[in-house]
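One protein chain omitted, others in place.
Lettered A and B in written order, each chain numbered from 1.
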Amino acid sequence: MTDATATAAPATDTRRAGRFLYLAGVVVLCAWVIVPIYFLLVNTLSSPDTVNSFPKPFIPDFDLGSLAFFAKFAGMLTALKNSVIVAGMTMILSILIGAPAGYALSRFDFAGKELFRLLILLTRAFPLPLLALPLAVFFIRTGLDDTTFGLALVHTTLALPFAVLITFSLFSGIPIELEEAAWTLGCTRVTAFTKVVLPLILPGITASAIFAFVISWNEVFAAAVLTIENRTLTAFLLQNLDTSPLHLKFAGGFILVVPALIFIFAVRKYLFAMWGIANR
Amino acid sequence: MNARILPYVLILPVTIFLCLFFLYPFILVAQLAFTTGAGFTLDNFREVVSHWKFPISMRNTLLLAGIVVPVQLALALLMATMVTKMDKGRDMVLYVWTIPLGISDLAAGLIWLAIFEQSGFLNTMMGALGLVERPVNLLTFQNPVLVFVAIALAEIWRATAIMLVILVAGIGLIPKEYYEAAEVFGASPWKRFVRITLPLLRPSLQTALVLRVILAFEVFAVVQALGGTLFPVLMGETYAYQFDLLNSGAAAAMALIILVISIAATLVILRVLRVPKGATI
Partner (left out) sequence: MAEIQIKNVAKTFGSYTALHDINLTIADQEFMVLLGASGCGKTTLLRIVAGLETATTGEVWIGGRRVDHLAPKDRGIAMVFQNYAVFPHLTVFENIGFGLRMQKLPNDQVKRRVERVATLMHIEQLLKRYSGELSGGQRQRVAVARALAMEPDVILMDEPLSNLDALLRMEMRAELKGVLAESKTTAIYVTHDQVEAMSMADRISVMHQGKIVQAATPIEVYRNPAAEFVAGFIGNPPMNFLRAEPAGEGKWKVAGQVLDGPSTGKGPLQFAIRPEDIDPADQGLTAIAKVVEPLGAHLLVTCEVDGTLFRAVLDSDLQVKPGDKLTLAPQPDRVRWFDPQSTLAVA
């Protein structure tokens, strides 16, 4: 009897130790993500003097000086506005252009389907920002250079493969029987789509639209290459890296991060559905 | 509308768009790279390759990718397996772990700058622990290894989430029955991971690796933020050619070189991780 209890105790000990290790690992990894962002927050919410001082406090002094400096810095707010405009356009364009293709891929079998899928996959495998270089020349010729619309077009190219593949998976999740039932109940193809399919995929489409927004918002290389007067936030910060003071850099960095935090929270349910199937 | 032409109508916008803004610029890049004023030439390539910074930037890019990607893969796999065991709090932890997905590489560089720069948090912590008396200028050319480590850390921090999401989704596709069967037939947790999870994750691993490697060769803003000119990388050099030296031919040549190594790496990964026909879930 004593033997049984004696052997039982070490087993639970190892299990408890394992569990503790597991929990500790989770906490460490969460901290690993959160702490650096927190540091940025500290810098953002501190006065410019604090940002440039040593040692750094671990708690911000809640001084809005850095943010005020950021807002007043010449061209910064315009850059912010430009980022929003470009990202908004990218979002709309990528869904409007990509969703029909996603629908076609999920519902129809047609000659050239595999070729088309290959083209989509190819664009994802390609270092797309590099295309900004020749497009700079092309845009000059067509008058699109240094415009938010021009940059939005490039960003849409970046976001399109995702839009197509994500909408493809969304539509594939809706059984075609639902559309067929609508056809027998008096709908045309278009009305069946708007009344039956659209309401069901709206959350997913919204999520992928937000994803397209974030892709555009975060993009650096193409934005830096293609915009001069109408810079986006990323381009602005990049080009001022050498010359800008620390508190400007960090405040700007934080502004870059905030929408992402919010958006990823909003679409977190769809992230795995989107990526898991955009996987194939 | 005729069901036979409808699909083509639907894919037309995307096809036109991609031809215009992907295929066409691609051809332009090739054109730019292979011409100067005087027609077809390899001069741009020669100029680029013979520049003293080229071997350094090539080495740096490949070294960074070679170290960061495997670390990220292991970390992502670890995190993915940890997540599958969770029930309560899974959503929250997953959200936290995927936050970096939405963070621009520039912002990530700035975040780690806040840590590594001279008056930054690392120095603060070292000072508090009594390791140094005055703040050390960490990110200088005197500490190339440290600069590399800072950049590597920032990259690992930023981009592990991309692989994590793909792997978690891939693991989710593996039916539980396979694990249960393996358990019944005597496989330990580690064995189950190696014999069931990893092989069935092959398609996801493929995607995650290809995506990550290509992004790794494009590394740009993180390096700019943390190292500037201290750590030349291919993409940074491309940008410099275009913007500072106003030499678009050379920039295009660099772009093509990046493209070629990306394709080569993709092919290698696809070959090494290929899935036999019929061996998918």
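Rule of thumb we're sticking to: contacts are C-beta pairs under 8 Å (C-beta built on N, C-alpha and C of every residue); 3 or more make two chains touch, one makes a residue touch a chain.
This is a predicted model, so every value here is computed, not measured.
So which shown chains sit in contact with the chain we cannot see?
Taken over the complete structure, the missing chain's partners among displayed chains are A.
Of A:Leu118, A:Ile140 or A:Leu200, which sits in contact with the chain we cannot see?
Checking the options A:Leu118, A:Ile140 or A:Leu200, the one contacting the hidden chain is A:Leu200.
Return the single residue from A:Ala182, A:Ala251 or A:Val267 that touches the missing chain.
Candidates A:Ala182, A:Ala251 or A:Val267; residue touching the omitted chain: A:Ala182.
So that we can see where the missing chain sits, which residues of chain A does it touch?
175, 177-178, 180-188, 191, 196, 199-200
Quick note on the criterion: only the chains that are shown with their structure count from here on.
I'd like to verify one number: the distance from the centre of chain A to the centre of chain B, where each centre is the average of its C-alpha atoms, in whole angstrom.
From the centre of chain A to the centre of chain B is 15 Å.
Within the complex, which stretch of chain B touches chain A?
1, 3-4, 6-8, 10-11, 13-15, 17-18, 21-22, 24-26, 28-29, 31-32, 78-79, 82, 85-86, 91, 93-107, 110-115, 117-121, 123-124, 127-128, 135, 157, 165-166, 168-170, 172-173, 203-204, 207, 210-211, 214, 217-218, 220-221, 224-225, 228, 235, 238-239, 242-243, 248, 251-252, 255, 258-259, 262-263, 266
Along chain A, where are the residues that touch chain B in the complex?
Those in contact with chain B are residues 22, 25-26, 29-30, 32-34, 36-37, 39-40, 43, 52-56, 58, 96-98, 100-101, 103-105, 107-108, 110, 113, 116, 119-120, 123-131, 133-138, 153-154, 156-157, 160, 164, 189, 214, 217-221, 224-225, 234, 237-238, 241-242, 246, 249-250, 252-254, 256-257, 259-261, 263-265, 268, 271-273, 275-277, 279-280.
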